[in-house]
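Apart from one protein chain that is not included, each protein chain of the complex appears where it belongs.
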Amino acid sequence: MNSSSELRKNFETKNLVKVGGAFDALSAKLVEINQFDAIWAGSFAISATHALPDASILTMTEFLHTSSSMVDACSIPVIADCDTGFGGPSNVSHLVKKYESSGIAAICIEDKIFPKQNSLLENGTQDLLPEKDFVAKIIAGKNAKQNDDFMIIARTEALIAGTGVKEALKRAQAYEIAGADAILIHSKKNSPDEIFEFCDLWNGAIPLVVVPTTYPEVSNQELIEHKIKMVIYANQTLRAAYIAMSNLLSQLNKANSIKEINQPMTSMNEIFDIQKMFHMKNQEKNIEEKLKKLGYST
Amino acid sequence: MNSSSELRKNFETKNLVKVGGAFDALSAKLVEINQFDAIWAGSFAISATHALPDASILTMTEFLHTSSSMVDACSIPVIADCDTGFGGPSNVSHLVKKYESSGIAAICIEDKIFPKQNSLLENGTQDLLPEKDFVAKIIAGKNAKQNDDFMIIARTEALIAGTGVKEALKRAQAYEIAGADAILIHSKKNSPDEIFEFCDLWNGAIPLVVVPTTYPEVSNQELIEHKIKMVIYANQTLRAAYIAMSNLLSQLNKANSIKEINQPMTSMNEIFDIQKMFHMKNQEKNIEEKLKKLGYST
Amino acid sequence: MNSSSELRKNFETKNLVKVGGAFDALSAKLVEINQFDAIWAGSFAISATHALPDASILTMTEFLHTSSSMVDACSIPVIADCDTGFGGPSNVSHLVKKYESSGIAAICIEDKIFPKQNSLLENGTQDLLPEKDFVAKIIAGKNAKQNDDFMIIARTEALIAGTGVKEALKRAQAYEIAGADAILIHSKKNSPDEIFEFCDLWNGAIPLVVVPTTYPEVSNQELIEHKIKMVIYANQTLRAAYIAMSNLLSQLNKANSIKEINQPMTSMNEIFDIQKMFHMKNQEKNIEEKLKKLGYST
Partner (left out) sequence: MNSSSELRKNFETKNLVKVGGAFDALSAKLVEINQFDAIWAGSFAISATHALPDASILTMTEFLHTSSSMVDACSIPVIADCDTGFGGPSNVSHLVKKYESSGIAAICIEDKIFPKQNSLLENGTQDLLPEKDFVAKIIAGKNAKQNDDFMIIARTEALIAGTGVKEALKRAQAYEIAGADAILIHSKKNSPDEIFEFCDLWNGAIPLVVVPTTYPEVSNQELIEHKIKMVIYANQTLRAAYIAMSNLLSQLNKANSIKEINQPMTSMNEIFDIQKMFHMKNQEKNIEEKLKKLGYST
């Protein structure tokens, strides 16, 4: 079963599909090890690790490179945040071909104007693309799929743009009709109220997805009660890494020896393990044995 | 002053040049913010973030890409760990041209055989290249420099390979004569004794560099007393990030809401700041003002 | 003298600066060997070699990668065709930093809407960006320069869009005021008449640039008489390579032996030479001699 089919199966069999945010292959691997259902290759976190604004500055090439490295390292599905689709319908067509052939399970595109700015940025520019133009992107994406199971998640930023729940619903319905496989409804409010209002009024057949960065008190039960099928923890992984590195480096520069540092650090061996160095040494041993069998002295 | 000259100046003016390990532009930026003198773009950490063994699996292209992104993001010097030089003298010649023109301040190459394995890996393959062949690489690198200040740090793995302090000294001297700009002497012992023995016997004119991963109790004073001019904290940044992400994800998958997590997380705004989103918004404002002055209504 | 300064000097000292089109480092090297003044890294030709439409499908990353490889291989200035600037002002700011630090002498950006389509494509979409929005991009680009000599060539597509010479002049003047370093005036007509009308009416201080793909009869004297300072032969290199490859392959598949082919082919040695294989062998010899001097037996 390919990763797209696996992701679809998750939607069918789980009450709530849990997706952990990652920004490189190592963080993705940690998401997998900690038994999340899928990996979110988010543009905010990936941009941040490049020390560049989350504002369509990194290119599709760079985002795809990062997402592909996650696919190479992990066996759970990778969902790639593709912002506005990096341009118009032809760009979406191109990206679907590239991402699908790289083994990515799903892409997410949003209905803001390219270049976009992060949805949670105070005073960020959050203008919506006309509905028709975003529908054109979904059609282009759907036409470009090789495998029907590949998922296009349509994210509406209507609530982020302040145009209200009604507009959000109108758009979400249009996106479903155009061929979207799921709807991501995003909000920057500190409570899930408008999200819940949207979900309660939603009567489409495709699943709903949320990213509760600004309303972290929301419980899994509440999400499930409001017909939400997937929750994406988009940036917590990065935010935990950030503070740990910041504390470590701050202490380290003032310390007289590494031993003085009280910030927890994992062992070298644990990292050797996750990066498959022991696996590689085992492969070497297997090859040595095979060579012996073939009569080579070793 | 370019970054190579700045790094050389550090060697002259500081008792101990402190170098923080990084693996992407964000961690590099944190090294800079925490006032280290330079950034170490280490192959172990960069390989780990790609979830691939530290065994010459990633290519020069990928290492250079990561190091360049650090240069783009930071103003302190970047020192790039180039393993064995990715091949023979022609490869070293090529890499020096590419790294120098990317604004990297220094490269470090080591005298093991390509493909190499991490020096601290138990049962890792640690065979040394014949001295002459490594000297050839140093000559090739020196010939390829455009700017004399660009630094080639020669790392001898004689102690890692178990060939002893005498061999290490013989090689280090040969590398200095060939044109190396500094010597990195590496050890996997749990005490700095063999390192100190080496340093006390060293009578070359170029500075000594250490990476005290396995002997973290060593103090800055001790390093200085033994004529060591640079200390590289190669992997602590990654190890702190790793454990933080691991803890966060482990809790998050079991939690009923994000709020339950007790692993520290930085704010979105702190990351927005380091990735220059506020800077970008300010630039937008400046452009708006300029447009007004030019008579455009906004 | 860096490449930007050299390009500016060409504008000052030559009657007509001749720029040859290239799409990879080899074709760029051939442009250099044939004594053109500069290299045009054009988006049409680079897209074509990727077998992808010239319609903002390739990303900045890929265009920059190709342009950089030309800089690495050549010593004459490289002018990079950056289409619409790959987005808005923040994207232009980002690209100027990246291209300038890669050693590119000049970028060219055009006033169409992203994603753009090739200007000579029949029924291609050729809508112009509002003047103000393009002026904002020029301001952003100018602000991002590190070296004042780095050139931003503003290309107006007013004639391509069919809005007339007057609009073209109005825009070109606005672009000069905003900080453009040269104006590229483009046309898809089969005669240079509208180009000459534009040039004769132009009274700005910055130089004019043309790309006479559709009016190939125009002579150098005519260009000079109409105050044109630079001519770009954007796609002829590719078009000659294309037909040669096409003929060769067509014959080769039907031939009974390679010897039967009458399509001219250069020798292996000529290519070995341009790719610096003999240079590399010489470097090897120099290193061998240096090693001998250092007392190593070889």
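Structure notes:
All chains are identified by letter, namely A, B and C, in their written order; residue positions are counted from 1 within each chain.
Here is the rule we use: a contact is a pair of C-beta atoms (placed from the backbone, for glycine too) under 8 Å apart; a residue touches a chain by one contact, two chains touch by 3 or more.
Since the model is a prediction, treat every value here as computed from it, not as a measurement.
Note on the undisplayed chain: of the listed residues A:N15, A:Q35 or A:S101, the one touching it is A:S101. For chain B, the list of residues touching the undisplayed chain reads 52-53, 55-57, 59-62, 86-88, 90-91, 94, 114-115. By the touch criterion stated above, the residues of chain A touching the omitted chain are 72, 89-90, 93, 97-98, 101, 103, 132, 135-136, 139-140, 143, 174, 177-178, 280, 283-284, 286-287, 290-291, 294, 296, 298.
The missing chain lies against chain C, touching residues 18, 20, 24-31, 33-36, 44, 47-55, 69, 72-74, 117-118, 120-121, 123-124, 212-213, 216-221, 233, 235-250, 252-253, 256-259, 261, 263-268, 270-272, 274-277, 279-281.
Operating definition for what follows: only the chains that are shown with their structure count from here on.
Contacts between chains leave no pair untouched here, as each chain touches all the others. Among the other chains, C has the CA centre that is most remote from the centre of chain A. Put simply, the C-alpha centre of chain A and that of chain C have 37 angstrom between them. Here the CA centre of chain A is 29 Å from the CA centre of chain B.
For chain C, residues touching at least two other chains, in rising order: 90.
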